[in-house]
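Written out below as structure tokens is the structure these notes cover.
Apart from one protein chain that is not included, each protein chain of the complex appears where it belongs.
Per-chain numbering from 1; labels A and B assigned in written order.
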Amino acid sequence: MSWETVIGLETHVQLSTKTKLFSRASTAFGASPNTNVNLIDCGLPGVLPSVNKEAFYKAIRFGMAIGAHINQTSIFDRKNYFYADLPKGYQITQMDLPIVLGGSIEILNENSSKTINITRAHLEEDAGKSIHDEFEGFSAIDLNRAGTPLLEIVSEPEISSAKEAVAYMKAMHQLVTYLDVSDGNMAQGSLRCDANVSIRKSGDSELGIRTEIKNINSFKFIEKAINFEIKRQIKVLESGEKVTQETRLYDSAKDETRPMRSKEFANDYRYFPEPDLLPVVISNEEMQKIKDEFPELPNEKETRYQNEYGLSSYDAQIIASSKSMADFFESSLTGVKNYSLLANWLIGEISAYLNKELIEIHESKLSSENIAMLINRIDDQTISGKIGKSIFEEMCINGSSPDQIIESKGLKQITDDDSIEKVVDEVIENNSEQVQGFKSGKEKLFGFFVGQVMKKTQGKANPQTVNKILKEKLAK
Amino acid sequence: MSIQFKSITELNELLDNKAISVLELTQESIQLAKKYSELNCFVTLNEENSSNRASAIDRDQKNTSLLSGIPLAQKDLFCTEGLRTTCSSKILSNFIPPYTATVVEKLEDAGSITIGKTNMDEFAMGSSNETSFFGSVHNPWKKGFVPGGSSGGSAAAVAAGIVPAATGTDTGGSIRQPAAHCGITGLKPTYGRISRWGMIAFASSLDQAGPLARSAEDCAILLNSMSGYDSKDTTSLNSDVPNFLENINQSIKGKKIGIIKEFDLSDLDTEVQKRFDESKKAYENLGAEFIEVSLPNISASVPTYYSIAPAECSSNLSRYDGVRFGHRAENTDDLNDLYIKSRSEGFGDEVKRRILIGTYALSAGYYDAYYKKAQQVRRLIKNDFDQVFKSIDLLMTPTSPYTAFKFESKGTQNPVELYLEDLFTISSNLAGLPAISIPHGQVNSLPVGLQLIGNFLREDELLNAAHVFQQNSDFHHAKPNLENFK
Partner (left out) sequence: MDQETVRTICYLARLEIDQNKSVKIQKDLETIIELIGSLQSIDTFDIEPLYNPLEMTAFKHDDLETSDNKKNKFLENAAESNEDYFLVPRVVE
């Protein structure tokens, strides 16, 4: 029998506001526990929320980018449930009137593209964090994350494989980082998803019973968790049993999903309009302002890079595909004359380094000023491309500027004819045997002479000049 | 010289003339609180801090505001930094807030001194003050009788002359009804007139803070300081606050006062009816005109309220889970057990009842029938008010259908019996309108209150009408005999 997979994703995007959705405490990641917490985030008796404007603007920008309808009047609701890291005993979210309705996202999976429709996207506050394994007998609660603005984006169940789910999340990542809606940092939980997975017989029109895998936070785990779940469900169905509708957790260490114990009781969230917040209205002027300030999207950048900087369509596409790469490219442009050399370096050396280290460019020690300087030094022949690579390696380690490295290590390329001529003369004098050989027709020996000159100049001699002078001298 | 029963204006004059220092006044007020401790109106006295503050004000000699140096009592649901705030609940019996409510901050900025926190119905849920974890409050007029609720401690402290004024909150009548039962004046302002920041929530869309005092004039003095927009409460009103003393004396000749047809007063005690008719006559003598008006949906106020208030309360009280503050049960098996035991030990029966009702009204399948339905009826009730206020200035009703009753005599068998106490007061909370209760005589030696309801943001008209009445009567000067409480 053949089976068909149906997947819907609920993506939680942490919005990159400076402060929380309902309070003015910082949202900075990595602060010491319970320090980014104010009276409101702690849910103390008598406190009241107030709405962060910027969170709305970011949500609207996302909505506009996916061609959704924006509800200019939206209301907040309370979702009531008890959990240790949920300070008020309810989460403030949007139920009936979400800020974003509809829209769609293009995904690219193995060179074919597909449109995934978006049901809705709403604003809500994040909960705090529970740490279960650090203190004997206790779970520890850190409320730093409590109240951080999230945009929950709900897709239609139109995703049909784990690979497509990954492609969807990659498209989502590109979009939210491009829109400056989120930093998209998955390791820090800024982009995570719940996957609703069900299986049905190929051709069936009705959906199978689904399970929800909670809180998956890497592309790799999305693929693994969903694939595990698909296999598990097929096994259940093929043994003639029924899939249980439940919430499951993906355990990456064991590469399996298992039911979540804390979610075993069916809940009744008792949604009702948040009485502490009046309806939030976005004026037409505010909508216009968001449109006017709309950031450039990847395909727009791609075209512009080709037109303005003469990049090949391949180079332009690769650089524009990542927001951080494109940002870096654009900020390195000032002062650089050779744009394609810069592009080559970004796609080649720099990307290779970042991939090896598994970091984003802004997390590395490389600054756009220094990369621009490096490109210029290669371009103006102060150094050779080869020396450039060794300088780059050092820049990666300590972040120093190419000029400093060139200066301190004396790596400046020797380009004046007189100095090179002196070395060439020495080489010819000390290797008369080879000179004889060359002159008698062993032309391959030319490389030997170049090598000797480079060795004596520690590679700093300009290769073109060396070639030119050697040819002249050996012809005599 | 005793400061007991003196008004704010009188005390201000004594301070101005140096007949008494702020410290003496504060200490005397605290002495009175201790002397009448049997009334049980205070949960916590702020003895040391208030004396320090009083001395500082004496030193600074900056008596610029009418409230400067005046001792006040705060209902124990306004957070006071460093001073225990309990909501008269076991669950908060050790809670020391790390911040101060805007209302308290504003009153203290005006120079007043918080001498203590007053007893109340637990989380403001009740009409008799009998649901307090710290015990019932006696009505100063009659031992063993309730002072009304939920601001019962504040009302009793003012009625006993311990402080000239106190703060209260009113969700369905919690300022007006105890004011009526204790023979004092209490004002519930327009929803949004006063910030709710730091005021521990019962039902967010109904709660409003207000003053209780011995006269409308003193209420106006407090209201002047308490009112105003607060960016920390985005449901507070960003509109001008008038000086409520400015027109308080003006004639009410020609004012149109509505009598609500749907409230059948003939069901009431004949003496309560009689007081009402006398006051109507008094207003006519002052030049007011009476018009019978119809508010067709007003009789639905009680069921509407008892659907909305518990729903909001059930959610507002979820934060009391024993995790970050408040009572935590010992020897619990797991997190759920901790929640259940902490909450079950920490809340009293009436609070539990309301949480359960609210949980039920919001639960899947019942939301539309109960909560949403009630909010729809609420709009109908508000529309009725909007309609009548096109042709009248004020509405007049009794504050409560009864006078104060004996401890444990109502609501023990059937809680709804006690809910009907709020019949006349609840509708103004639903519509967000201001309303005042003033004393207008007694029945069987217990005070009776008269309620005036005003249009949106027209506290000035209420205070004016109440003040003019008080200028022409002595009901608000009546003092209880406190011999029994020494």
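By our rule, a residue touches a chain if its C-beta (ideal position, glycine included) is under 8 Å from a C-beta of that chain, and two chains touch if they have at least 3 such contacts.
Note that the structure is predicted; figures quoted are calculated from it, not measured.
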Per the touch definition above, residue among B:Q376, B:S391, B:S445 or B:N481 touching the missing chain: B:Q376
Among B:I70, B:V302 or B:A404, the residue in touch with the chain that has been omitted: B:V302
Touching residue (missing chain; options B:G153, B:G186 or B:G322): B:G322
Chain not shown: contacting residue from A:G208, A:P275 or A:G388: A:P275
Residue ranges of chain A at the interface with the undisplayed chain: 17-19, 24-26, 32-35, 37-39, 42, 50-56, 73, 80, 82, 84, 130-132, 135, 137-143, 249, 260-262, 265, 267-268, 270, 273, 275, 277-281
Absent chain, residues of chain B that touch it: 95-96, 98, 191-192, 205, 231, 234-235, 237-238, 297, 300, 302-304, 306-307, 314, 321-328, 332-341, 343-344, 347, 349, 352-353, 355-357, 359-361, 363, 369-370, 372-380, 382, 414-416, 419, 430-433
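Here, only the chains that are shown with their structure count from here on.
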Of all residues in chain A, those that touch chain B in their complex: 39, 42-51, 78, 80, 82, 84, 87-90, 139, 141, 268, 270-272, 275-278
Interface residues, chain B side, partner chain A - complex: 77-79, 85, 87, 92, 95, 97-99, 101, 196-201, 203-205, 231-235, 311-312, 314-315, 317-321, 323-325, 335-336, 339, 359, 362-364, 367, 371
